[in-house]
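Other chains dropped; remaining ones untouched in position.
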Amino acid sequence: MQRHKAKRVEIIIEAALLSRLTDSLQSADVSGYTVLPVKGGSGRSGPWTRDGQISRGSGMFAVICLIRPERLDGLLEAAFEVVEKHIGVVSITDTEILRAERF
Amino acid sequence: MADIFSLAAGNLISPIILSFVLGVAAALARSDLTIPEAVAKGMSIYLLFAIGFKGGVGVAAHGVDAKLVGTLVAAGVLSFGLPFIAFGLLGFMTKLTTLDKAAVAAHYGSISIVTFVAATSVLETQGLVAEGYMVAAAAVMEAPAILSALWIVARKGGGASATKGLYREILLNGSIVLLVGSFFIGAITGQDGLNQIAPFIVAPFQGVLCLFLLDMGLVAGRGLRDSRGEVGGGAIAFGLLMPLVGSAFGLMAALAIGLSPGGAALLMTLSASASYIAVPAAMRVALPEAKPSIYLTLSLGVTFPFNLTVGIPLYTAISTTLAGG
């Protein structure tokens, strides 16, 4: 099966900012992403779990974008605009995809 | 005074309060007791729907009068104004940064709907009837405080990011829409509508509130456990003083409008309570550098338990004395 080089960007971000991130991605023409729920985690601001949150806007999500390598920079800029001042981590991994015409 | 204490004692050994205490104790003891997020959200939707609906039915029954407009205006003014007082007090009592002070102030201008719900159920057990539109006052008070806080930060040269869409988001947040929406459904369908769904929204209400407060206790307890040390003595004192200050303003407004004792107790409670749902979410977007560990610990870990245990019976006793017949 034909595979094509791509990048897998994983952004872990606060729930309150999720719609801002996806809007920003959309306006940078990144229309493919998948959002996974996050149950909890830990970082510089200490540990937390979702069941211990009462606030709707609380918790975090993981956003996964598969994207052609040449479009990576646009994506990162769009993401960074939102993530910048906030809690959130971004990682970029080399990957391969099937059916590249979709991306 | 004797009355207040017996009232407070009676309130303290209600299933509602004890459920909250159980939650706090379980969290402090590091039990793994948790209520799933979806169930907690489901209960909060139930409570908002029930309280809004019953408020609307109340208005349908007693009719709209001049006091209603007065109450809503007063609610808006209180929510706009209290953050300035809170910000000033914080300046005296703590060494927080401007951003943190503004964020905390926003929480105290806004309201805690669960505190409101707990107060209505205390009133009920005492046979006090409040104006149905107090629910609408609660909805009005959710958002303005956020604007005041952003305005404070802008004036002080802080970096509030007036991100587009924030105001729309605040006004259309789920809690407000559900509260106002169910209020209108109740007002439109009236007593007939209530009869249809009373076995759902009236009879089991107190029981659901118990489980919900159990969850609140778990969350508040975990918050207290994790934030030990981050919040100083001055801030904690603020968290105990500010509800009294807020309730005093609420009382003055209630007396000026001429609310019933029940209504006055609710307006005092609203003014005394601090948000921990709508405002924190808005702060993460608008003032991301303000520390959640400070504002959440104060509003949820200090002021919420204070109001639940001491505040509500106190406000009720004062209002029945001063606004009472």
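Descriptive notes on the structure:
Read from first to last, the chains carry the letters A and B; within each, the first residue is number 1.
We take it that a contact is a pair of C-beta atoms (placed from the backbone, for glycine too) under 8 Å apart; a residue touches a chain by one contact, two chains touch by 3 or more.
Just so it is clear, the model here is predicted, and its values are computed rather than measured.
Taken over the complete complex, the protein chains occur as A x3, B x3.
Here is the rule we use: only the chains that are shown with their structure count from here on.
The distance from the centre of subunit A to the centre of subunit B, with each centre set as the mean of the Cα atoms, comes to 34 Å. Those residues of subunit A that touch subunit B in the shared complex are 14, 16-17, 20, 45-59, 85-87. Remark: subunit B residues 34-37, 40-41, 44, 161, 163, 165, 173-175, 215-216, 218-219, 222-223, 226, 276-278, 280-282, 284-285, 288-289, 292-293, 300 touch subunit A in the complex.
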